[in-house]
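For this depiction, one protein chain was excluded, whereas all remaining protein chains were kept in their positions.
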Amino acid sequence: MTRDDGKLQRTRRRFLAETAALAGAAGIALPLAVEQTSATPESMRAAIKNIVGEAPLNKGKVKLDVPALIENGNAVPLTVSCESPMTQDDHVKAIHVFTEKNPQPNVIGARLGPRAGRASFSTRIRLADTQKIVAVAQMSDGSFWTDEVEVVVTLAACLEGS
Amino acid sequence: MTRPAAVLFVIAVLGAAAAAADIPLAERKSGYEFMARETRAMQDDDSANPATLWVLDAETLWQRKEGSAGKSCADCHGDARTNMRGVAARYPAFNEARGRPIDLEQRVNICRTEQQRATPLAFESKELLALTAYVGQQSRGMPIDIANDAHIRPFLEAGRVMFTERQGQLNLSCAQCHDDNWGQKLAGAAIPQGHPTGYPLYRLEWQTLGSLQRRLRNCLFGMRAVSYPYGASELVDLELYLMWRARGMPVETPAVRP
Partner (left out) sequence: MARALINAPAKAKRGEVIEIKTLISHIMETGFRPDSTGKPVPRDIITEFICKYNGEEIFRAELFPAIAANPFLTFFTVADETGTLNFEWIGDNGFTATESVNITVE
């Protein structure tokens, strides 16, 4: 068979139409997607304000690492790290992570101190949709630092049925 | 999400190459190779792979006396690390008493009922997944080695038909995706070659460990075809064909997949 074989082309066209239907039918099951309870950018802002209060939120010092393209939103690897000497006088006290479009904006809030040696942690999180993730770090001097990333979530093809 | 996903898929498959027959042996690739770096890292490090939690459970189950015979797996099989080495690479295997191939889950359950005289473990139960993952792990890195003899051949053939013939309301075949269009994107996800090298495995979509049959039933459901109940001979034949199709490829159990 060659690439330009007419019969094959027809078969391919039919295959496309059918599989488009399959993808359409299949692309529905997202475990966190319950519309009315989704966090909005506003509720994320509120959750951040809850931590930060009236203090200014500075860009920098903290770095959020998430793969740019996510294979499955059920377990997205995430690492947050901060530039800090982690000494008694100058260390990271807490790191919080938030999302924009999950049902609830809070993801994790970690408390650490000079004994950590390195201001960094990793976990795996759920992302219901393509969205923004924000990390906020609180330093021992009371300042807050932030980083944010935009992530794209793709969908699984073979799904759970009956 | 539904619409854009469908559109993406059409665009993706439009670029597909011409239909192929069987994938040449040297060009076969495990699903591992289609995964993102981060998902691979999860499989590469046992302490990051959630499937390890099941394997640890199985180390306990292996020693536990069960059923009216009051025997543990270890009582008859000794140390799994030596005595179960290479076993999973041979399954599904022909079972004389049943006159047909059985998969590893069925093999474990035969020992449960006939040797331990206990009730069979349910398909996809924590215990059965744990034990098969544990037995499977002992073959990690070993080449899949399915016997292709006169006993097995008719069942292998039945499995091949299941794989290559169109079925279901969408009139699709497994081969259309996994032989002809592997490497293309389906709703953003790469279509792998569909090799069974890592089962049972931790699938992010499931958020748990699952068997090859669970995966096959998912694919059949997606095709709007009959998904067959767990343990159905049709599914075992399909498992057999997939394992034969992956002959020589290394066992990855327990793997991780998106």
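Structure notes:
Note that the chains take the letters A and B in the order they are written out, and that residue 1 is the start of every chain.
In this section, a residue touches a chain if its C-beta (ideal position, glycine included) is under 8 Å from a C-beta of that chain, and two chains touch if they have at least 3 such contacts.
The shown structure was predicted, so the numbers you read here are calculated from the model rather than taken from an experiment.
The absent chain, not drawn in this view, touches the displayed chains A, B throughout the complex.
Mapped onto chain B, contacts with the missing chain fall at residues 47-48, 50, 52-53, 56-57, 207-208. Contacts to the hidden chain, counted on chain A, fall at residues 31-32, 34, 37, 74-76, 99, 102-104, 106-113, 115-118, 120-127.
Operating definition for what follows: only the chains that are shown with their structure count from here on.
Chain A and chain B have centres, each the mean of its CA atoms, that are 30 Å apart.
Chain contact summary for the complex, chain A toward chain B: residues 1-3, 5, 8, 11-12, 15-16, 18-28, 30-31, 33, 67, 69-72, 74-75, 77, 129, 154-162. Considering their complex, residues 1-3, 5-10, 13-14, 16-19, 35-39, 41-42, 170-172, 176-177, 186-189, 191, 204-207, 215, 217-224, 227, 258 of chain B touch chain A.
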